[in-house]
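For reference, the structure I am asking about is given below.
Yeah, one chain of the complex is gone here, protein chain that is, but the others are all in their spots.
Labels run A and B following the written order; every chain starts at residue 1.
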Amino acid sequence: MIDLLALCAFNAAYADAIDSDALERWPDFFADDCHYRITHVENEREGLPAGIVYADSRAMLEDRIAALREANIYERQRYRHLLGMPLLLEAEADTARARTPFMVARIMATGQTEMFATGSYEDRFVRREGRLLLQSRVAVCDSTVTDTLLALPL
Amino acid sequence: MIDLLALCAFNAAYADAIDSDALERWPDFFADDCHYRITHVENEREGLPAGIVYADSRAMLEDRIAALREANIYERQRYRHLLGMPLLLEAEADTARARTPFMVARIMATGQTEMFATGSYEDRFVRREGRLLLQSRVAVCDSTVTDTLLALPL
Partner (left out) sequence: MIDLLALCAFNAAYADAIDSDALERWPDFFADDCHYRITHVENEREGLPAGIVYADSRAMLEDRIAALREANIYERQRYRHLLGMPLLLEAEADTARARTPFMVARIMATGQTEMFATGSYEDRFVRREGRLLLQSRVAVCDSTVTDTLLALPL
């Protein structure tokens, strides 16, 4: 059975990959046939499927990271994720569904720090060959106006 | 014995009820004869019992939610709770005392996000018929000036 501590450890590693500029490791947290989306609470409530960012395979996530590197986006800003304890909604031997709150601060090259995004991950996990992977992560932002600023993954 | 993980899971569900607009579920986290209070660190240090918000039964919590719904308070703002790991101060088979730090962001309908409140929950838990419940939660805010803005529960 997938348990709370396993999800905590997974999320700690996920956030660390983004925040410590190891973006190339980020796609490895996903299954090949994954779904990743950033959206906001109003779009989600109205069932609008297209989000701010959308990917439906790990290859698309890899493309996104390559594009960010080319744009040198990491020179200009860093993120710091603080994740809450997952709320375990369903847990089976090799699958789980969970919701995890996040706060993300953005630190600009000037040193300015601001609360960049808050919201929750709506997650489906699978265990394949002993490894926990995201089958689907939808990052639902609480605010409707972060869109244009988004660059690094949430 | 009530352990750390049980409190973590409880707190994750508590915060989720508030942040995902399931306010009607919020009183269910409390025992019938509960104590709930929002206060700030200076009032608490001086032993002033009356807080910013005060309830001494679950029925009062239910009344508060009904009032918030009537005022459509949720249309105008959302909260996002990030809770730290509880500091377990005492743990018995069916009771526990813990202190848990919180940061709460407020997201206005305009999309504006701000650090709304920080502080700690001073908690007494009881287990009744197998369910963990709050006998007492005192939300002690670090700042003395959040009073007039308070609306949703902390």
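Basically, a contact is a pair of C-beta atoms (placed from the backbone, for glycine too) under 8 Å apart; a residue touches a chain by one contact, two chains touch by 3 or more.
Everything quoted here is computed from the prediction, not taken from an experiment.
The chain that is not drawn here is touched, among residues A:Ile65, A:Leu82 or A:Ala151, by A:Leu82. Residues of subunit B that touch the chain left out of view are 4-5, 41, 82, 84-88, 99, 101-103, 115, 117-120, 142-146. Residues 5, 8-9, 11-13, 15-16, 19-20, 78, 80-83, 103, 105, 107, 110-115 are the ones on subunit A that touch the missing chain.
Following the convention adopted for this analysis, only the chains that are shown with their structure count from here on.
We define each chain's centre as the mean of its Cα atoms; on that basis subunit A and subunit B are separated by 27 Å.
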